[in-house]
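Heads up, one of the protein chains got dropped from this complex, but the rest are sitting where they should.
A, B and C are the chain letters, set down in written order, and residue numbers restart from 1 in every chain.
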Amino acid sequence: MLLEKATVLSNKQIRPDYWQLGLHAPQIAAQAQPGQFMMVTAADSYDPFLKRPMGINIIDPKSGFIRIIYLVLGRGTKLLTKLRENMEIDLLGPLGNSWKVEESCRRALIMGGGSGVATLLPLARELFYRRVKVDVILGARSKDYLSCADEFADYGSVIYATIDGSAGYKGLATDIYPDDIRYDMVYACGPMKMMEKVVHLSRKHQIRCQVSLEENMGCGYGVCMGCICSVREPDGHVVYKRICKDGPVFNGEEVFW
Amino acid sequence: MLLEKATVLSNKQIRPDYWQLGLHAPQIAAQAQPGQFMMVTAADSYDPFLKRPMGINIIDPKSGFIRIIYLVLGRGTKLLTKLRENMEIDLLGPLGNSWKVEESCRRALIMGGGSGVATLLPLARELFYRRVKVDVILGARSKDYLSCADEFADYGSVIYATIDGSAGYKGLATDIYPDDIRYDMVYACGPMKMMEKVVHLSRKHQIRCQVSLEENMGCGYGVCMGCICSVREPDGHVVYKRICKDGPVFNGEEVFW
Amino acid sequence: MVDLRLQFAGIQLKNPLLTASGTCGYGRELAQLFDLSILGGICVKGTTLEPRLGNPPPRIMETAGGLLNSVGLQNPGVEKVIEEEMPFLRQFDTAVVVNIAGHQEDDYRLLAERLDSVPGIAALEVNISCPNVKNGGMAFGTQPATAARITTLVRQATSLPVIVKLSPNVTDIGEIAKAVEAAGADCVSLINTLMGMTIDIEKRRPFLANITGGLSGPALKPVALRMVWQTYRAVSIPIIGMGGICNAMDAIEFMLAGASAFQIGAAAFHNPLAAPDILADLTQWLDTHGVAKISDIIGEAQC
Partner (left out) sequence: MVDLRLQFAGIQLKNPLLTASGTCGYGRELAQLFDLSILGGICVKGTTLEPRLGNPPPRIMETAGGLLNSVGLQNPGVEKVIEEEMPFLRQFDTAVVVNIAGHQEDDYRLLAERLDSVPGIAALEVNISCPNVKNGGMAFGTQPATAARITTLVRQATSLPVIVKLSPNVTDIGEIAKAVEAAGADCVSLINTLMGMTIDIEKRRPFLANITGGLSGPALKPVALRMVWQTYRAVSIPIIGMGGICNAMDAIEFMLAGASAFQIGAAAFHNPLAAPDILADLTQWLDTHGVAKISDIIGEAQC
């Protein structure tokens, strides 16, 4: 974890509401692991006051390149769209734990929805390089909202689910969860409802799964106890864990929905 | 008074700490009179919360061009420096009264100091077009801080006073107030101390004078009663007047220092 | 299209937006920017029996997300307001609320009596919460007993609806609200400004000549909203909410928390067109969300 002044290489709209921010941040790029995130602000002011958590979508330690894909939602992300080439931005990162990839893993399923897709791309790449066979299911509102689909295709087979049916299956990503394949691991990031469903389906098929959670954050680095989720300990006790420090990736089974 | 979305034509540093902002604001340019000001913000946020009062340095009703010269001081003006060509900015203006130029005026003295110089330039121009002979005394910390000097020279004779002696007279602008000339009017804008001195000197020489005052403003258009100064009424009573609405220009004699 | 009309505490409003006292003068300047008749109402500057100069400058200092003011009730006095400002305000189809303030308790009675028969006044707003005057002001509004006493005085002196404006500088706003309700207030409005200060570190003295000032603006919105929520649970008279409202979403929060109407104050410094902008966005939001009558959302936030 460190605070780095990154230089903006590019910042452009790629989908309705989705933007892509390319940064030169060599120190963070050197350390970041798939699934980790950063705290980001574009404001030189006390409003917005808090930094925004953003997953890392591309990590290139060699060139120091880092990419974020962000959904424009409220004030903080709106300000991000004002960044132009060569401007500077403070990043705190890399933060949190990362997707766990086990040596024994041969085949994995990645399920992404909404802005959660972004943090799964470096995982797909990692799995690919580790010779894990990867299936990817991406869910979105419509074709226009599918992001990174082409890039995922470099690392595995990709299928889509869109609510309006404009691309792939018409419906939810979880509707096309492959019942017949014995994955070694399922990785999911997306809306809470989707992840809960994925955990449920995986449990049914006795496949382990990992999910990346979101919660409003004060600090992003573990000091404020703001970003907790309920986790069931092996002894059955439910405890609160910090998403920013103990997560954002949790074993699906331990999350108490 | 109206709220206009102006387009930034240029924004550049012209002196240490001084910037010049060129705007396309046809509606305000069509109405503004020398001495009037605008309320300006560069922030798309609640911090800074208030707009900043800024005098108008060039008014060109034909082309819709307006220019501001601003001293970078605190958070608001620092944000102004981030404006780039083609960006938009909200202006509220034109605000306040204006310099009064009497028909009978034949010869006038303009005394400007610091950031107060900016609002005197359109006055000099107006006087020039009305065939008033204009003498201008500009005071600054040093040569580097003298702004608009060349432009004033188009409208009258200009002399300088700098504290470090790097241009013109070494000392204060008020030190070289011409004792021997019977001006019809003295116009002053600059630090409070300077304007007080000008009023004092003018009274001594029985010359009328006008000063443009500054005070922290809440609204800038007369609703909050935040920006008052003490004015002595003809009957001797001291009342509070709003600088933003009843001013910023006051007769030097009526201001109660 | 949503029906924005409201009727409560004997006050009729064409919509829930009023401009807050001290932030809209007597309407003359705003009238240059938009038609005042679009407003639900306008609460004029705090009016006293005699003309008041108010506090010396500086009176305004910006803070993070807001500002401090120490104007201290500068106003021309009730007679001039009746003679010069009321005729102007009567031109508009909007509810005129006169905000009254006193140095001593009896001032409130005298003001209420004097204004009772003046045409064109929709209600009196009793300011017992101004943090910027030495005598009276906030001191009246932080003790339930005094707050109640002044409410009774005004209630007995006028047949106009009486809105009591509460101070946030208290331990328990519900307690004060209950006291003024029991004393006959038709409505409470809250919050006035929170007392704050700022220091000029170069000069080593408080920046405002009055030392302290009142904080307003979005910075204090969470505190104001909490107080509206608490007051809604403490009393059954209607509430006019305010404190940092700068956009339609803010306004909806206040109404969901229990406000029957809302005022906007400092917002008009940030954006002089805040009132028309908020009205437009509010209407659109309510329409999009299928709200038929604005009154349907009052106090509708559940927990």
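Brief remarks on what is shown
By definition in this document, contacts are C-beta pairs under 8 Å (C-beta built on N, C-alpha and C of every residue); 3 or more make two chains touch, one makes a residue touch a chain.
Model, not experiment: these values are computed from the prediction.
When the missing chain is restored to the complex, the residue among C:Ala31, C:Val170 or C:Val235 that touches it is C:Val170. Mapped onto subunit C, the footprint of the missing chain covers residues 63-66, 68, 142, 169-172, 194-199, 201, 204-206, 211-213, 215, 217-223, 225-226, 229, 244, 249, 252-253, 256-257, 300-303. Touching residues on subunit A toward the chain that is not drawn are 1-3, 41, 46-51, 90, 92, 215-229, 239-240, 245. For subunit B, the residues touching the chain absent from view are 46-47.
One rule holds for everything that comes next: only the chains that are shown with their structure count from here on.
Contact with subunit B and subunit C alike is made by A. If each chain is reduced to the average of its C-alpha atoms, the one that sits nearest the average of all protein C-alpha atoms is C.
Chain centres here are means of the Cα atoms, and by that rule the chain farthest away from subunit A is B. Separating the centre of subunit B from that of subunit C, both taken as means of CA atoms, is a distance of 35 Å. Each chain gets one centre point, the mean of its Cα atoms, and the points for subunit A and subunit C are 46 Å apart.
Those residues of subunit C in touch with two or more other chains are numbered 64-65, 218.
Residue numbers of subunit A whose C-beta contacts span two or more other chains: 46-47.
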